Every structure is written in structure tokens, then in C-alpha cells.
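I'd like to ask some things about the structure below.
Yeah, one chain of the complex is gone here, protein chain that is, but the others are all in their spots.
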Amino acid sequence: MSDFEPKIIGFLCNWCSYEGADSAGKAQREYPANLKVVRVMCSGRVDPQFILKAFKEGADGVLILGCHPGDCHYKEGNYKMLRRFSLLKKMLEQFGIEEERLRLDWVSASESEKFIKIVSDMTAKVRSLGPLSKYE
Amino acid sequence: MSKPKIALYWCSSCGGCEESVVDIAENVLTVRELADIVFWPVALDVKYKDVEAFADNEIAVTLINGSIRMDEQEHMAKLLRRKSQKIIAQGACAHIGGIYGLANLNKKGECLDKAYKEVPSVKNPKGVLPQVKTKDCGRELELPDFHDTVRSLDQVITVDYYIPGCPPNPKYIVEAVLAVLGNKDLPFGYVFAERRSLCHSCHLVDSKPQDSVINKIKRVHEWVWDPEKCFLAQDMICLGPATRGGCEERCIKGNMPCRGCYGPVENVEDQGGKFLSALASIINSNDEKQLKKIAGSFPDIAGFCYRYSLPTSLLKKKVG
Amino acid sequence: MTKKITIDAITRLEGHGKIEIFVDDKGDVERAYLQVPEFKGFEKFCEGRPAEEMPVITQKVCGVCPVAHHTASSKALDALWKVDPPRAAKKIRELMYNAFIFEDHLLHFFFLGGPDFVVGPQAPALERNIFGVIDKVGVEIAKKVIDIRKKVRGINAIISGSPLYPVCGLPGGISKALKKNERDDIANVVKEALEFAKFTLKLWEDIVLKNKEYVDLILSDIYFHKTYYMGLVDKNNKVNFYDGKIRVVDPDGKEFEKFEAKDYLKHLEERVETWSYMKFLYLKKIGWKGFVDGKESGVYRVAPLARLNASDGMATPLAQMEYERMYKHLGGKPVHNTMAYHWARLVEVLYAAERMEELIQDDEIIDPTVRNIPEHLPTEGVGVVEAPRGTLFHHYKTDKNGMLTAVNLLVATQNNAAAICMSIEKAAKRLIKGDNISEGLLNMIEMAFRAYDPCLACATHSLPGEMPLKVSIYNRKRKLLKEIVRG
Partner (left out) sequence: MAERVGVYICECGPNIKEAVDVGELTIYAQGLESVVLAKPFNLLCSASGQELLSKDIKEHGLTRVVIAACSPKEHEATFEKVLKNAGLNPFLLQVANIREQCAWTIKDKRAATQKAKAMIKAAVNRVIHHEPLEAKEIDCQTDVLVVGSGVAGLSAALTLAQKNRKVYLVEKLPWIGGQVARYEKVFPTLECASCVTAPVLDEVLHHGHTDLMSNSEVEGLTGFYGNFIVKVRKKARLVDLRACIGCGACFEACPVKVKNEFNENMDERHAIYIPFAGALPAVAAIDRKNCLRFKGQVCEACLKACPFAAINYDEKDQLVELKVGAIVLAVGFDLFDARKAPQYSYGKAENIMTAFEFERMLNSTGPTAGKILMKNKKPPKTIAFIHCVGSRVKKFNEHCSGVCCSYLLKFAHMAKEKLPKATVCEFYSDLCLPGKEAQEFCDKVTGKKGIELLHMSGADSIKITVKNNKAFIQYADVSGKNKNKTVDMVVLAPAMQGVKDSKELAKLFDVSLGKAGFFVEENNQLAPVSTTTKGVFIAGCCAGPKDIPASVAQGQAAAGCILLRLVPGEKLTISPRVAVVDSELCSGCKTCLNLCPFKAITYDEKEKQCVVNEVLCRGCGTCVAACPSAAIKARHFTNKQISAEIKGLLE
């Protein structure tokens, strides 16, 4: 379906990525409206349950953004997320959820450009994948 | 006045729950003093008609085990719900979907074709499958329908209380029945087991270092581990941390790791997701390549994380 | 007008196995169907799982005989990884296995099948259960039954953690060695078990064999089928539950074929009927000739009587004596009388007890080495055991990481499925004439069915044990004409 607009949930860490999104806003740079953001203190706070929940509630993609490795406001929270991500991705395949539907990346407060690029890329990707049949 | 009525019933189950009822042994007599067992397919000759004949809520409590896969199971569950004041889901299948729930990672058709057409021992040139309605030389026969997915009991009817486990601990079966018969005031959805996860009572917990890490997943057939050391501390998959206690560590005492049959602890929505998070968080690497390698050493992640709870997981089944 | 008599486990709607009997206009029985109304799909959903997890996964096929599945699975893993368990491990496995057979057979005799004889075929339904047995044999004995069952289950709790679902099975051995003190505890239980086995046979003798009515019943032509018989035998062709070759004898008792479990596909085949979720096994070399007995039909039987028929005897002294006594009493091998299953079952109980005794007295059983680690890449493996209700096959294929790519399970009652239908049909044919359906016939039909101790849980993962019966007679429009409740 061509007019399909994917729903993407984003978990953004308070210190880097959420700031990055804000600076994109302050620069009044447009990016896809598909992304809806949940603010967490640290990407390390992202419980896989949240990601599964998002898919269950109808998200077609889930995006997690944290501080760059080494820059985590809490030292290593982003690494903990990276560890979970590595297993979760593999497990989601077993549920028939394509790996492109879950993405983890690093965006610093200053990287509004990178933020916009990631959101645009992911939206395009998921749009091409089509909707994830909603769970009842 | 007559004693309160108890019923027991099975849906898609293996009979192990029945065995564990038999295993309450001497307590059977106590229960019989307190109540009349009015319906128990395995042991008593009571007809379905008689169940229909009961007034609504006439049965004080019904223990139902097994998951829901066939339409008649759903029908019967609903009937018993109507007839019973309280429904207790007994055993992992009724509680969290059970091991048959792994079939939710496959399509219904795949399961049938595999068993009746593809396995090497079957000779089925016409490729026939069991039918809901069929005629054999004009003789009409019927079979119940096979649903698309396995569901836990509370995905079909309202369940008041739960007795987890595969098999359930007879101790809790007695406790549950006595509690209900004694009109003990219990919160809706109460689970008859420990509140904390298995580790709290596990004798191996002391052997787990405070900075325990996972270096690679080791499988049970690959090596001989230290029976006196926490499995996770030995890079092995043990669902203990994410699994409600109450089984008395039977598997651990058999020197094998926990597979999670008691289901999640309260406040946990998704046992597998939680276990995955706990395990992944302590993986001993921050390097993407190495993490990929370690993830690679973990086979069938879904099958381990949701060994018993797939139907009640957030995702419930394979997409589509 | 054609009538349909439904002998149903409480009701078709609620399932777990039912028998449908069709009578023609003359009121003669046309066909009897054993229908199994449930399916779980193990063969599919086990694919993609790690093979080493199968012993704990597949035992959930059946809570009545989990140990059978656990053990068959463990043996399939040995074959899959081409690893031979240490002797101690094999002995512990076999000990656990015999304990299980002992306890399961006993359960059937006293709780399920036995009441027919102990309490009597004509006794009212509500007495024909364990409580009836209690009244008949006295509370003391009943207590003993419950007690010994509990203790023997305890053996498996010691060995494997759980009295119900063992977890110890691994490719190349088991997870836990037997400690000295554990061995002593088990030894004590085994002594009691042996005594109880003897006692049970005495009970059989006093209550059944000394009762002409029962003996006639056993020998009656109603419960008579000339079929092939299959069972596991050791190198001396003696009955063995845990290991050996599969031996098939023809209706004359002559060896028809003998093969390794891994070759089962050359010898056995499954038939699919649209009216049951249970598949029907038959001998491949002869082929499927329908639900008929005789040399020309591929239908064969398994489980206690079949095992005894397919063997040259028992490997333990007392059981051997009882074996000989049984055949002498029933007119020599092979015995085709379905009711003899009950006797054969008790012979096996005795053997199981004796075998446990042998194993627990063997010092090697407390050897701490109970595992060999696989060194070869896994490819394909078949495991077999004699479950209480017949020969059980597990067949796995995996990739080089031991992840399952194909799974096939041939479960005990499937072997007997065709024969059960025939036995019911035959009994029904003899007993049902027109609308004149005596209530007594129901017991008779039920007994035909019950003798096999069919575990539909195994066959389809459905009802374990027994099915109370009722007969409903319908006309073509399924209008209920008459209903009789057994007993």
C-alpha cells in the first residue's frame, strides 16, 4: 500500500538524543511526523518490555537513541542497551519481525542533522517494509 | 446442608496436572470431607449433561488445567465459568499458555501438514487431514476444530486465581482448594506460589558472585558444570531470576537449570523480555562484533525465554 | 434405519477420546471408531529448538508417561551425537525407567483397569474405582498401594529432581550421579516394591484366577484377536523396557522380523484417517489392509501381552516363572486374548521390581562418572523404549549446531490404535443386536478398551488413562432414541 504511513516509537535518552531532537526543532528542520518520542533518562532504562509493548500496540518500528559510546551521562547505560539490543534483534526474527524494524543508534545533543537523517532513513525503510500486522 | 461442590477439568493438557492432583495423596481425603468432587473426567463418571444441569455458580470452585487449542475446550471452559463461583487456572498451560504455546511460532497449517503429510513414517498419498466433519462410507463423524493459536485460560474466560507450574506443586493445590473453600479473602488474580523469583530460595544463589557476567552461552550438552555453582555464573541459561518461586527448585536439585514453568513474578508483563534483559545486561562485552558473536552462541532465544509463556507474552505469536 | 451408538468420554463436546459405533438397519454393528479429538503439533513446534532440550520438552507430550518420553528422547540424543553414556548413567536411567513402569502399571491395576476384576465387572460404576477397590481389598491394602506408589515415585525424585517430570536426561548420560546414601534409600524402597509385586500377583490369583467367571471372561472369544505382536527384546530375546532390538512375531508366534530402532522406517508406517487426530501404525512389509486381524493384515499389537508374546521370556527368575505359568494357564504362546493384558502387566510389574533390585545392588550404579561429552557433530538419531503402553520412538534430525530440523514421534498407543478399534467393534458386534442393548454390554465393551490401558495423551496428547462410558443410540437425524449409562 502506497499511502501507508508507518508508526515509529522512539526512546530517546534525556541528555544527548532528546537534546539532539530538540535542537532539530529549534533549527526548525523538518523530519517525518512518523516518529513519536518517549523520553527516558538513559537508553539504559529501555526495558525490552517497552519495545515489545510498542510492537504489540501497533508500532511498525522502534528506534532507540542514546549518547555516543563513552559519552553516556551515566557512564555505561548505552552499552547496557546495546547488549540487550544484540539479543532482542535476534529474538524478534523468530517472531517474524524484520531486523530493520528495530534500530539502535547514537545521537549527541549537537547532532540534529544525524538525528534527522536517522529518522528519515528509518521511516523510509519501515515504509518500504509495510505495516507490521497488529497484535490482537 | 450439602457440602460445597468442586470440579476439575482439563483442556489441552498432558495429564500431568491430574497426576499432581493424585499426588496430593492423603490430602485427597481432607478435601473429600470438605467438599463433593462433582466433576472430574479422569476419575469420575459424570456426564457433560450433568454439568449443564448445574445452576449458574452452583459449583464453588473449578480447577481447570491445560491451554486452549480446540474449540470444544473453549466451549467447556466457558460453560464451567458460568457454573462456577471461582475458577482456578491450574498448571503452566492454563496459567501462562504452557509448552504447547511454542506452536504459536508456527502456523496452524504447518503443524497439521507436518504431522499428517510430511513426517517420514506417514503414508498419505491423497494428503488427507483430519476433518471437523467427515463421512466414512456414509457414516458421519465429527472432530473438534484446531485453533490458529494456543491461548492461556484467562485469554478465554475470567480466571480468579492461579496455581502455576509444570507440574504444579501439590502443596499449592491443597492450599488453593482449602483457601477457596474457607472463603479466604484473596485478591483477584492471586497466584498460589512464592512472591519472589526462584533465586531467593535457590541454594546456589550464594555461589553467584556479585559481579557475575555472561561470556558466552554454554549449552547443557557441551560440558560438565559445577553442580554447586549458580548456572548463570557458569554462562548457562537459567530462567530462575525471571521465574516465580514455589517449585522447591526441583530442576535445580536435579542439577539442571530452571526453564521458567512458574511464569513471571507479579508486575512483570513479559517473562521472556525480562529474562532477556537481565541476561543481556550482564553480558561481558561492549563491543558490537563480540556481542553479535555472543548472541550467536545463544540458540533459539525465543524458545528459551518463552519456553512456557509464549501465549501470554506481549507478542503472543509469530507476526501475520 | 442406521443407528449411531456413541460411547463417549462423557461427551463428544468435551472430548479426549470417544468411541462411535454404527449399526445398520438390522441393528447389527457395522463399524466402531476410536476417535481422538485432539492435536498439539509437537513434530512442528520442536523444529528450531536445541535438540538437547528435547527430553524436557517432549515429556510434556504426556503427564502419564513422561519418563518414557524423557528416556526415549535421551536415547535419541545419544544416537544423534553418537555418544555412549557411561555404564553408571545407563543403569541409573534403567532404574528410573523400571521404577516408572512399576508405578504406572500398578496405578492401572488398582486405580483404573483393576477395578473391573477386583471390584467386579457388574459392580455399579461409582464403585468401580479406587474407592471400590478400597472397600473390596480393605483400607490397609489400599493404603499400601498409595504408599508404595508414593515411595516408588520418590525414587525418581531422588534420581531426577522431580517425581513426575525428570530433568536429568542428557546426550551421553545424565545430569546427576547417585550418592551412596541415596542408593541405600532407594534399595529399601525396592525391597518393599518387590514384596508388593509378589503380593499383587497373589491378589490376582485369589481374586481373578480362582474365579471361573473371570477366567472364562479372559478366555472368551469376544476378546480374541489373532494379530502380530511387537516388543523390545534383549540379546537373549527376553523382554526389556529400556534397550534392545525390536522383535515382531506373527500370529503363530514365529519371529517375523527383528530390527534396530534406527531402521524403524523400513518396518513401520502410519495411516491417516480423516475422522481422528490419531494416526494408525501398521507393519510396512504387510501393508494396511483395514481394521482387520490375521496374518494378512498389517495390524499389530504392543504393550504387556504383546511384549511377552514377542519375547522368549523374562530376564529375571520370578518373572520368568510367572511368565511360564501364564502361558501354561492360557494354553501356550502366543496368547491372543486381550484380557490377558492384565496378567501380562503384572508379570511386568514383577520383572520391573526384580530388575530394580539387580540394578540397585550393582555397585557400579554409584560411580560418579555419569556423563560423556559429545565429540561428534550431531546429525540424526532415533531413540526407542518400551513405554507401559507400547513401543515409543523418537526420531530427530539437526543441523551441525544441534538445532532440530526434523522431529518424528511414534507413540505407544498409536501402535494399538487399530487393534483397539477392532476389539471394540468385535465386542460390540457380539453384544449389540438390534435395539436390544443390555446394560452389561457396556462393561464388556469398556473392558475391551480398557485392557489396553490406552493412553490417548500419548497418542495425541489427550486423555490419560480411562474413559467412563455411556451409550447413546441415535437415528439418522441424530435424535436420541435411548441412553444407557454403564453400571
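A, B and C label the chains in the order they appear, each numbered from 1.
Simple rule for what comes next: a contact is a pair of C-beta atoms (placed from the backbone, for glycine too) under 8 Å apart; a residue touches a chain by one contact, two chains touch by 3 or more.
In this text, all values refer to a predicted model and were calculated from it rather than measured experimentally.
Taking every chain of the complex into account, the absent chain touches A, B.
Considering B:16, B:66, B:144 or B:240, the position touching the chain not shown turns out to be B:240 (whole complex). Seen across the whole complex, the unshown chain contacts chain B at 195-200, 205, 208-213, 240-242, 245, 264-269, 274-275, 277-278, 281-282. Where chain A meets the chain that is not shown, the touching residues are 7, 9, 18-19, 21-22, 24-26, 28-31, 33, 36-42, 44-50, 53-54, 57-59, 73-77, 80, 84.
To be clear about the criterion, only the chains that are shown with their structure count from here on.
Here the chain at the heart of the structure, going by C-alpha means, is B. Set against the C-alpha centre of chain A, every other chain centre is closer than that of C. Our note on geometry: chain B versus chain C, Cα centroid distance of 25 Å, whole angstroms. In whole angstrom, the spacing between the mean C-alpha positions of chain A and chain C is 56. The distance from the centre of chain A to the centre of chain B, with each centre set as the mean of the Cα atoms, comes to 34 Å. In chain C, the residues that reach two or more other chains under the touch definition are 48.
Within chain A, contacts with two or more other chains are made by residues 94.
Taken in their complex, chain B has these residues touching chain C: 10, 12-20, 23, 25-26, 41-49, 69-70, 72-73, 75-76, 98-100, 102-103, 105-106, 110-112, 114-116, 119-124, 128-131, 134, 136-144, 146, 166-167, 219-224, 227, 250-256, 259, 299-300, 303, 307.
Those residues of chain C that touch chain B in the complex are listed here as 2, 4, 9-16, 20, 22, 30-31, 33, 35, 37-41, 43-53, 56-57, 60-64, 66, 77, 81, 125-126, 129-130, 146, 150, 153, 157, 160-168, 170-172, 175-176, 264-265, 268-277, 279, 281, 288, 371, 373-374, 395, 401-403, 406, 408, 410, 457, 461, 463-466, 468-470, 485-487. Across the complex, chain A is touched by residues 105, 268-270, 272-274, 276-277, 279-281, 283, 285-286, 288, 291-292, 294-296, 298, 300-303, 305, 313-320 of chain B.
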